[in-house]
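A single protein chain has been omitted from the complex, and every remaining protein chain is retained in its original position.
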Amino acid sequence: MKDIAVTEPLLRVEGLSKSYGRRIGCENVGFDLWPGEVMGIVGESGSGKTTLLNCLAGHLAPDTGRVLFDTDAGMVDTVTMSEPARRMLGRTDWAFVHQHAQDGLRMNVSAGGNVGERLMAVGARHYRDIREKAVDWLDRVEIAEDRMDDRPTAFSGGMRQRLQIARNLVTGPRLVFMDEPTGGLDVSVQARLLDLLRGLVREMGLSAIIVTHDLAVVRLLADRLMVMKSGQVVETGLTDQVLDDPQHGYTQLLVSSVLQV
Amino acid sequence: MITVENVTKTFTLHNQGGAVIPVMEGASLTVAPGECVALVGASGSGKSTLMRMIYGNYLAASGVIAVGDVDVARAAPREILALRREVLGYVSQFLRVVPRVPTREVVAEPLLALGMARADALVRAEALLAQLNIPERLWELSPTTFSGGEQQRVNIARGFAHEYPALLLDEPTASLDAVNREVVLTLIERAKERGAAIVGIFHDVEARDRVCDRVIDVTGFTPARVA
Partner (left out) sequence: MRDELSRSGKGQAMEEYNFAYLDEQTKRMIRRALLKGMAVPGYQVPFASREMPMPYGWGTGGVQVSAAVMVPEDCFKVIDQGADDTTNAVSIRRFFERTAGVAVTERTGEATVIQTRHRIPEQPLEEGQILVYQVPIPEPLRFLEPSEVETRKMHALEEYGLMHVKLYEDIARHGEISTSYAYPVKVEGRYVMDPSPIPKFDNPKLRMAAIQLFGAGREQRIYALPPWCEVVSLDFEDYPFQASRADHDCDLCGAEGSYLDEVITDDAGGRMFVCSDTDFCAGRRDAGHLGRLGATEDVA
């Protein structure tokens, strides 16, 4: 089986903990993420899932633990790597999709400029090439070419989120962190976004870690699931297995609390 | 191809006083390549539970569930994911898809996941949809708006898109008319001919008798209920 032949995971997390004074953010989290896998992290607000995501993505410094990423130089701990190297990773191999598009976009820069920024950040200096790539990516997220010189302030919520995704994926990252990517969007817009994400994940062979409280989203997007409660991981497994045959009391409560997913 | 040995399953209801409900005990069966085995038993006897355990959808408490060379009861998620992608297909009674995705894409998806070229995957998907009498004008629409019978056929097309060496079929002929029922039974026979090992649940006795080589009554695996 071809993928099993890969011997190193893309991301290996070991003993990751982060507390805010006496309050626990997340505690002793560990897992492997393999190339092409999409992992969902679910839990209620305050369960530590966003803290965990921020620690993984290098936005927060964890108190203990390692976040090893598969680089050209083998598995490297991104927690202890130099800040320039980590920031470089953040605009090449990694991408981060924020819940609120305005946090991940430059609202005073055109859609094309938003997509082009990551290219220019890694040294692209040919205007027409940058523009061509931006057009291609806007098309892939279903934003018409004639909107590329408009600012995101003129876009709907769904369009902004799609623009944020284009901006993140244009440099061909290998790992995408997503924080409630469909939160705050209309149901119909959510569906469109989910479809888009699924297609992109498959076509680009992306790995992704998606934080959400929406079990329907992970059901459709995630291969695997991690359930968090009070900063602890209480259950992990295949998405459909965790949702259909939850083992932990909290997961059972979570699953039974939502309308049929 | 599929071997189930001494599998037990319990449900623990943590939110209802931690009640532990044993639902299966000592379940064992073997399915050879090219063989189709029907699970029978009264409603609630555990046919679906056993099938879901084979698919890895339910966790087995103990025992061995071997599909090819993977023990589903113990495998890591990514091993099960690879197994589902390449070896083990499942036609459930329910269609679960991202809304808005056209039917053609839904059916082609298992092939795309295997890395088949898009054009080839769509050709194969269209052939199956045509075979299952889904009108061509529906192919570009999402199956979420379809009737029960149409959704069922889309599910079957999806399950047969890739030639899985092992297949699980949950009521594949329910809610189908005679013509489409015949198409599905033919698909199952073809799968057997190419050597697929199949486990199925059929309430349709005629269909069961036609395609199944053996019948296993899961009532024998049902633990004595403690009232």
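Order of writing sets the chain letters: A and B. Residues in each chain are counted from 1.
As a convention for this text, contacts are C-beta pairs under 8 Å (C-beta built on N, C-alpha and C of every residue); 3 or more make two chains touch, one makes a residue touch a chain.
Since the model is a prediction, treat every value here as computed from it, not as a measurement.
Q: Just list which of the chains on display the missing one touches.
A: A
Q: With the missing chain put back, one of A:112, A:173 or A:231 would touch it. Which one?
A: In the complete complex, the chain left out is touched by residue A:112.
Q: Among A:60, A:81 or A:121, which one touches the chain that has been omitted from the display?
A: A:121
Q: Residue by residue, what part of chain A touches the chain that was omitted?
A: Missing-chain contacts on chain A: residues 83-84, 87, 91, 106, 108-110, 112-113, 116-122, 125-128, 130-131, 148-149.
Criterion: only the chains that are shown with their structure count from here on.
Q: So, what's the distance in Å between the C-alpha centres of chain B and chain A?
A: Using C-alpha averages as centres, the distance is 31 Å.
Q: What residues on chain B touch chain A, complex-wise?
A: Per the stated touch rule, the residues are 11-15, 52, 56-59, 77-83, 86, 96-101, 112-113.
Q: Spell out the residues on chain A that touch chain B in their complex, using ranges where they run on.
A: 1-4, 34, 37, 188, 191-192, 194-195, 198, 202, 219-220, 223-224, 236-238, 240-241, 244-245, 247-250, 252-253, 256
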